[in-house]
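To start, I am sharing the structure in question, which I have written as structure tokens.
All protein chains but one are shown at their positions in the complex.
So that you can tell them apart, the chains are marked A and B in the order they are listed, and the count of residues begins at 1 in each.
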Amino acid sequence: MIEAHGITRTFAARRGMLGRGGVRALRGVDVTIPDRGAASFIGESGCGKTTLGRILCGLEDFDEGDLVIDGQSMTALKPKERAPHYRRIQLIHQDPYTALNPTRTISQILTDPLRLRAGQTGAGGTWVTERRAQLLELVGLDPDYVLPRYPHMLSGGMRQRVVIARALTVDPVALVADEAVSMIDVSLRLGILQLLRDLRTQLGVSVLFITHDVATARYVGHGGELYVLYRGTVVERGPTDALIASPVHPYTQSLLSAVPVLRGIESPARDRVVPKGPLDERAEVPGCLFEPRCPFAEPDCRNQPPPLVTLDSLGDAPGEAQAHACLHPARRSVVPVPAVRGTAPEDPERSVLPTQRPTEPGPSPT
Amino acid sequence: MTATTALTPEQLQRGLRRSRQRAARRWALLVNTPGRALSCLILAVFAALAIVGPYLYPANLPINPKNIYAPPSLAHLLGTDFEGADTLALIVTGARYVLFAAALAALITVVIGTAAGLAAGYYPGLAGSSIMRVTDFVLAIPGFPVLLVLATIWNFGSLWEMAVALGVFGWGGIARAVRAQTLSLRERGFVEAARGLGLPGGHIIRTEILPNVAPYIGMNLMLQLTGFIYIEVGLFFLGAVPYSTNNWGVMLNNAVFQANAVTSPRALAYLLSPLICILLITIALVTLANAVDEFFNPRLRRVR
Partner (left out) sequence: MTGEADLATADALDRTGSGAAVAVRVQDLTVTFPTPDGPLPAVAGVSLSLVPGGITGLVGESGSGKSTLALTLLNAVPFPGHVAAGAVSVDGIGDVLALRRAELRRVRGAKLGYVFQASQNSLNPLKQVGKQLLDLGRSHGVRDRRALLRRARQLMDEMGMDAARVLASYQHELSGGMRQRVGIVFALVLNAHVLILDEPTTALDMLSQAAVLDIIRKVHREHHLTTLIISHDVGVIGDLADRMAVMYAGRIVEEGPTAAVLANPMHPYTRGLLTAMPRISGDIGAARPLPGRPPDLASIPRAGCVFRPRCPLATDGCAAAEPPDTVLLDRRFACYVTAGELA
């Protein structure tokens, strides 16, 4: 069980001091990931999701808040004592090539951490080779093929599997996959996503998936929770499928509206939400952070940042309740729907760029 | 779910054979153009001379006071020196000093410089800055003039002493460069992953960072060698360091200042022999430096 409470992280600007000219990457983020759970983080670039992932792995410090791993608070420990705990949360990088040492074979890359582990547990000589083969088979690779090779001799998909195998050498409780498939060929992505999903059931490992591509988040995070981040705050969270089907916060709706519609097999959604204008990382506003770009903004949205509010739902366990941070939430259906054969429009002409008028839930002209 | 079941045993074998061929082709990079092949040959010849040269001739070369500064002839292919000793013999026996001293000096700079650079780069805090202060100090020292001055109190004419003198003042550049590389490698995915997996710092430096810095060092080494050859020949040429007749620098000194070879055709062969040797070695090293770079960096390779 991994809990993050009120994590705040500010990066100092090159000139100027912390707090003035600094970029607030995370502002009081709360995350709960149960054992064997799945959590997906989506948002634009710069929303803080990568920083959050790195903080959870212990690769970045945080300024305020606390991180509790299996009941142990990280802030209560001295820096040197934290490492063994952070080791249980492993990061899978976006770029599988730079994640592997180009001058070493896969065999050497996997043997190093295994030997360390063997030293700690006092395991015998053959344990390392056996475990190595076991892990490779677990991630779907043939040990005879892969072990003698160098990283550049493998495809992107295979490299990423090696990275996952390496992460598993320390028996982690959670894997943080930061855009783990975005640099892999399209036909190979599903394999990696399925692998991550299977690791949850087979090894009981939690998976945190960070991405800007909602479709992949939907795939890996099935049965888990989806967090939508905007400028360092969680603006909406809830069960993955429920959230995608009927999001409530305008920012989530704009992200889901941005998913391309496949002609012939999908029909455009009923509603479409487009933010007014681009993201300004530096603008500090007194109220809701999304207000300057929100097409449904009301005057009271400027007064104060909306708190995260839970919608009435099935229960209180994480992943069952949908929560959002909007003063005027409205359910809109913004995700393309599968077309019924024969009725899909050949050319889903969608309106371009105008700001949307606020809509009531209900059919609206596109 | 397997990503690799599509391969048959034949494909496996073929794949492995191709990898081995690729490895062999890397070594072929050193000789794949006529220039490079020639450079390898030149260095091989001089290296051979350096090793066996002194054994081919007696310790004291026969002198002939009646035949000083003789022009090339069948008996003396490159003429004779100021004592009548055979120039060719001088060149062959003198190769050892020039090449060994330069090589040893380069070795010293690489060892010290790499160690300093790696440590400073991987532990950038207080340790790193202290090491860099020392490095900056060494870099700031003007090598050649300081060696000249040093020569007045310490005769480092012998091979080992020369190597140490050159090496101790020359490691700043490598340290700087290695540190820069280490700093950037430190943030790379596989190094971060190694840290996250709990691998100890020493191991990371040795196995993750050093092999990736090695290419740069390799190429730099070649260029450093040429630099050191110039410095030591220069020191002897200026007469700053004690005498030994078969030293190429000393030969140049004699040729220029005693035989006036620059202004008169006398003893031309005596002047040109060491010069041309130095030139050949330098060109060979520089040519191969490119090959070494391509060796480590596949993107630079061009299909010829």
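One rule holds in what follows: a residue touches a chain if its C-beta (ideal position, glycine included) is under 8 Å from a C-beta of that chain, and two chains touch if they have at least 3 such contacts.
Owing to the predicted nature of the structure, the values given are computational and were not obtained by experimental measurement.
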Candidate in contact with the missing chain, chosen from A:A12, A:A76, A:A215 or A:A283: A:A215
Touching residue (missing chain; options A:P79, A:G125, A:P260 or A:P286): A:P260
Options A:G37, A:G53, A:P172 or A:G191, residue touching the unrepresented chain: A:G191
Touch criterion as defined above, residue of A:I244, A:C294 or A:A323 at the omitted chain: A:I244
Where the missing chain touches subunit A, by residue: 44-45, 155-158, 185-191, 193-194, 212-216, 218-219, 222, 244, 254-266, 274-275, 278-279, 335-339, 341, 344, 346-348, 352-353
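Operating definition for what follows: only the chains that are shown with their structure count from here on.
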Interchain centroid distance [CA atoms averaged], subunit A/subunit B, Å: 51
Footprint of subunit B on subunit A - complex, ascending: 57-59, 83-84, 86-87, 90-91, 93, 95, 98-104, 108-109, 112-113, 116, 140-142, 144-146, 148-149, 153, 155, 157-158, 161, 163, 166-167, 169-170, 188, 191, 194-195, 198
Of subunit B, residues touching subunit A in the complex: 1-5, 7, 12, 15-16, 19, 188-190, 192-194, 196-199, 203, 207-208, 211-212
